[in-house]
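Dropping a structure here in structure tokens format, bear with me for questions.
With one protein chain removed, the remaining protein chains of the complex are shown where they sit.
Here the chain labels run A and B in written order, and each chain numbers its own residues starting at 1.
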Amino acid sequence: MLLHTINKSPYDHRALRSCIQFCSAGDAIVLLEDGVYGVTHQDLQQSALEDIKLFAVQADLLARGLPDPQTERIQIITYDTFVALCVDYPRIKSW
Amino acid sequence: MIFSIAVFGGPYSSQASLSALRFADAVLRGDHTLLRVFFYADGVYNGNSLLVPPQDELHLYRQWQQFSRQHQVELVVCIASALRRGMLDKNEAARYEKKNHTLTPDFTVSGLGQLIDAGLQSDRLVTFRA
Partner (left out) sequence: MKKFLFVQEQPPHGGILGQEGLDAILMGSAFAQCTVLLLEDGIYQVLGNQQTDELGSKDYSVTYQALRDYGVEQIFCPASHLQRRGIDIENLVVPVQAISDAEVTALLNSHDVILSF
């Protein structure tokens, strides 16, 4: 079980794509910083990600003027929840 | 849990430092222990005491300084990365015969072994990349 953090925009960088390539069921992905531009990216719509929990940091979405994606697929979180996720997942990879 | 944080991005050139600071606050709010914040590669630029950002903008150096003092959390700067980038404390500046120094005692200069040690001693080592 791995927690993946992505801080780069998928429109500009391969980080999200690489992350998805090596994810497995039960993993979680946290989008933060420019990574939150990925909330509407098609790569996150894949059925392959069904068993992967998706999160985006609220402060980063708000700062960038991005609307709440209002999808059950992505949970919008605070830094406190981000820390709690790190506790839940035994290993973390930053992309 | 015991957390450590690694910061690989400099202030303002990426969001690494800002995110790491917000995360560090949250670690302590969650009643966890923050063993160390380790600044590596461009992350060492966060120790630059000479930063003078505009008054109405985020003062990252001051925020790290306040965080460290308030919570007694060690801010460690890797000496190899620091020297390369001109981040010198008083001792290093004297050693290399430089007129000025950039790092103040709020940031501890140490070896890369402290990053590995953070990985060994912590339950979670979280990296904020550039």
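Note that a residue touches a chain if its C-beta (ideal position, glycine included) is under 8 Å from a C-beta of that chain, and two chains touch if they have at least 3 such contacts.
What you see is a predicted model, and the numbers here were worked out from it, not measured in a lab.
Shown as candidates are B:Leu28, B:Leu58, B:Ala93 or B:Leu112; the residue that touches the absent chain is B:Leu112. Annotation: of B:Ala41, B:Leu60 or B:Met87, B:Ala41 touches the absent chain (contact as defined above).
Hidden from this view is one chain, which touches chain B at 6, 8, 40-42, 80-81, 84, 111-113, 115-117, 119-120, 125, 127, 129-130. As for the chain not pictured, it touches chain A at residues 1-2, 14, 18, 21-24, 90-95.
Basically, only the chains that are shown with their structure count from here on.
Centre-to-centre spacing of chain A and chain B amounts to 25 Å, using the average Cα coordinate of each chain.
Against chain A, in their complex, chain B makes its touches with residues 1, 3, 14-16, 19, 22-23, 25-27, 29-30, 32, 124-129.
Of all the residues in chain A, the ones that touch chain B in their complex are 5, 7, 32-34, 59, 78-80, 82-84, 86-87, 92, 94.
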